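Okay, here's the structure, questions in a sec.
Removed from the display is one protein chain of the complex; every other protein chain stays in position.
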Amino acid sequence: MKLLLLHCTESGQKVLARLPQIGYRLPSTVRTMELKCTGRINEELLLSSLEDGFDAVLVVGCHRENCRYLDGNLRAERRVQRIARMLADAGVMDKKVDMLLVGPDEGAKLAARIAAFLAPGAEPAAGAETASVPAQSGGKK
Amino acid sequence: MQGVSVVMCDFSCQPRKKVDCRSLRKELAKAGIQVVVAKKPCRQGIENLDDLQGEKVLFAGCPLLEENGLYGRFRERFSAAPANFLDLDVKRSILDLYDDAKSIEQALSRSIKAHARILEAKEAEATETVKPEAKVLVYGAGYSGLHAAAALCATDVSVDVLETSGPTVSPGCLAEALRNRDAVRKLRAAVEQSQNGVFIPHRNGVRLSALENGFHMRTGDGMEALYGAVVFAPERVEGPCAEEGALNLSALYAALERRQQLRGITAFLLDRGRPSTPEVVRDVLEAAKIIRDAHRGEVWVLLRNVQVSLQYQEELYGDCRDAGVVFVKYREDLSLVDDYGSFDIAGHDEQVHTAFSIHPDRLVIPQIPRLPAEAGVFAAALKLRLEKDEYSQSDSLWNLPNDTNRTGVFAVGSARSGMIPTLIRQDVSSLVAAVEERLDPAGFAVEENIPVVDADKCVYCLTCVRVCPFGAMAKDPEQGAARVIASACRACGICVAECPAEALEVRNLRREALFSAVEALAEAPDTRPPAAGSPAAGPPAAAPTSGGDS
Amino acid sequence: MIVAEQKPIKDIVAMIPEASSLLVVGCDTCVTVCMAGGIKEVNALTSVLRMARKDIARIEGTSVERQCDREFLEELEESVQAADAVLSMACGAGVQMLSDYFEGKIVLPALNTLFMGSNEEAGYWMERCLGCGDCVLDLTGGICPRTRCSKGLMNGPCGGSEGGKCEVDPENLECGWNLIYNRLKALNRLDSMMEIRPPQNWSTSHDGGPRRLIREDVKL
Partner (left out) sequence: MSNVTAESTTAAGSQTAVRVTAESRLARLLDQGHFVVTAELGPPRSVDPSVLDTKIEYLKGVADAVNITDNQTAIVRISSIGTATYLMSRGMEPIVQMTCRDRNRLAIQADLLGASLNGVKNLLCLTGDHQSFGNHPEAKQVYDIDSLQLIYMVRQMRDNGIFQCGEEIRNSKKANVLPPRFFIGGAANPFAEPLEWRVFRLEKKINAGIDFVQTQCIYDMDVFSRWMEMVVKRGLHKRVKILAGVTPIRSLGMLRYMKESVAGVTVPDSLLGRIADAEVAREEGLKFCAEQIRQFQKMEGIAGVHIMAIEWEKAVRGIVEAAGLLPRPD
């Protein structure tokens, strides 16, 4: 399960930067991409990310009423909802998009959401960690 | 990617997580990226980078380098333009990574490649500075507008004051104006007598349009002027009472102003329908005191649900209690019988649980002051956001107290918050600083990542003009396309996301660069098998909830 | 401007027949401006379809200036011929032109064409004209009663007008005749509202059959 975090420079970046402080490391299948504001994220970016090979995209933006650009986060949220609905209606079950509104100090919330994305139906987190084996990409470039 | 070189910290500060620079170099060389490793750059500096090739440099380091000003010095040393330099915090990636040595390099190369693509697409740009017009327009000659104008005039800024037809003092400052009768007159005089203050009557509509370096105004009389900044201080107006014979606050204050005798019982009826704002309460209590003290009248204040956030409200309550004002907290079932301008009021006092009935000599029903229509038009022309209660300041505005969503437009008084005289005085002093900064003759730099319009692609649908939260997009009839007002743009990218014709691009993060960066991220192999879900340090409550393949 | 909206994606996915290649064609004029069928929507829909219809080997998207002009459709010759089916993201006129031009191809509509209207604010479009072929705006203060009145009355307002709102949607819909009344009153032209308007000649509308406009002077 490959997950892309599209996050903003404000709360999104800050919450990511503070993850090590709460002892959380991003799982290896998670990639991050920073944008100035989640308002830049549109349908095209979300969908092309999924097409590029990500199984899910999680948009991480600021809380409501807290966007530096007034309503970039709300615009992103609506677009994400629209695409989520569109994918569900189109019968695309293996791809997901979601939005998380966080404050800089809500690393645990982000971590929980990532975990929920990555381990649907799998063993609990601890088990997953012990099962981890260094990956070898072999011939794949 | 021939043009991009990477300078990377050797991360010797991370003894447990050594980066194998050789394998990383090899990995990146495949993509045509040269890597130069700097040894302890944060301590030893970054001078010895002679074999650096390529025009564009991606510096992969940690926030320490930025904090120590090393990036700045690096840019100076290699005279790198902003478009040719990008810094990347790889320390976080390293911390996030795993004990397995190989995976660090893979993860880093992935991240570096993605950013190299972004850097590659960065365009050289001239550093844009905008030289603003030297004048300020103050919209509104009310209490706050005059304060602002007087303060600005005192700093040698040229000020035009647009005088609307509203009252000289808006509700909220009535008490202040009455107590200090000369204050308003003095403020006005200060503007008039200063060399640089001019009053312009607001007649026949005023048209305002945004320019790169300020605003253009044209009055109905044909007068035209250019301004570098606008102070939005509209006077709010209290509407008339629905009950014939009852007074609104402004009418009562006019009576007090005329020194009319207000003997007998004066009843104030508050919170009808909507809770009263603190300014209204303040004006009411102030009037009550005057009526008690100067007119020997009896005062009843009927209230239900006052907003109790005003700083000095308790104090005022106290004052008025001392002055003998009768407070009644009425219930919903208050009866108000209008007998041709004479009122019978009966109800139940919730605090002392008794019924009451009064027959006041005059009834005052304060109305919620409203922004006059022409001020709304003015605000719309500037794309100012009028939030609830018609304030021009959004909750999410973060900068200085006077900032609005439109750069170059500042708010004081009722446009900014409640009409609280102490607050207005504080605001005006910060306003003066903000305006001075804005009108700095040296100019101000525009945001780096502003959007650019591809006029060939633009279908002139004006979506960007409508969605821009900062009023930074305008129509350009000459070009037949949308235009970016760079000085107002805050580079959020909302317009780029919304543009239906894909005619807008963020200057330094073009669609192609962004998409190929995402692609690069997706292409990179995982560092661990996909089955490895949450790491041990993950949140304790991250129990899986739904099925699916993993 | 013609205003349209995308059909529910479920319907679009279902209407596309078995094919080995599909071409999605947008239109750069009205439907781009109303954000229903421009290049951006083409890209998004193409992405979703690629994920939803994995049975179709090739799904591509493109866009032309105006689908309602043959001359612009010429540009599509090659790509349409290479596809088994074409999904048009234009208004009904565009879909029909495309289907006429490429007769042998299955041409499908991705949009529901809604009305001729205005863009009131970002994300809000409103019907302004029925295209009845017999304009009465000179008599009604520039507000069309046939379009803005739910009943299309010509001698309104009816009894369902309350507080300036129409009974059909008292929350959001303004009574067209109330608007006309206020406008005419402001223009001091209320007398034109007192005239009894005779029944309309609907033969200039679609009721007279599909309409054609022939300008001999231009045709020459």
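Each chain carries a letter (A, B and C) given by its place in the written order, and its residues are counted from 1.
Operating definition for what follows: contacts are C-beta pairs under 8 Å (C-beta built on N, C-alpha and C of every residue); 3 or more make two chains touch, one makes a residue touch a chain.
This one's a predicted model, so the numbers in the text were calculated from it and none came from an experiment.
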item: Contact set of the excluded chain (shown chains only); value: C
item: On chain C, residues whose C-beta touches the chain left out of the figure; value: 199-203, 205, 207-209
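Basically, only the chains that are shown with their structure count from here on.
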item: Length of the line joining the C-alpha centres of chain A and chain B, rounded to whole Å; value: 28
item: Where chain A and chain C are represented by their mean Cα positions, the distance between them in whole Å; value: 37
item: Multi-chain contact sites of chain B, meaning residues that touch two or more partners; value: 467, 498
item: Multi-chain contact residues (two or more partners), chain C; value: 40
item: Sites on chain C touched by chain A in the complex; value: 8-10, 12-13, 40, 43-44, 47-52
item: In the complex with chain C, residue positions of chain A that touch it; value: 42-44, 47-48, 50-51, 83, 86-87, 89-92, 95
item: Residue ranges of chain A in contact with chain B within the complex; value: 1-2, 4, 16-17, 19-20, 23-29, 31, 33, 35-37, 39-42, 45, 48-49, 52-54, 65-72, 75, 79, 94, 108, 111-112, 114-116, 118-126, 128-129, 131-135, 137, 140-141
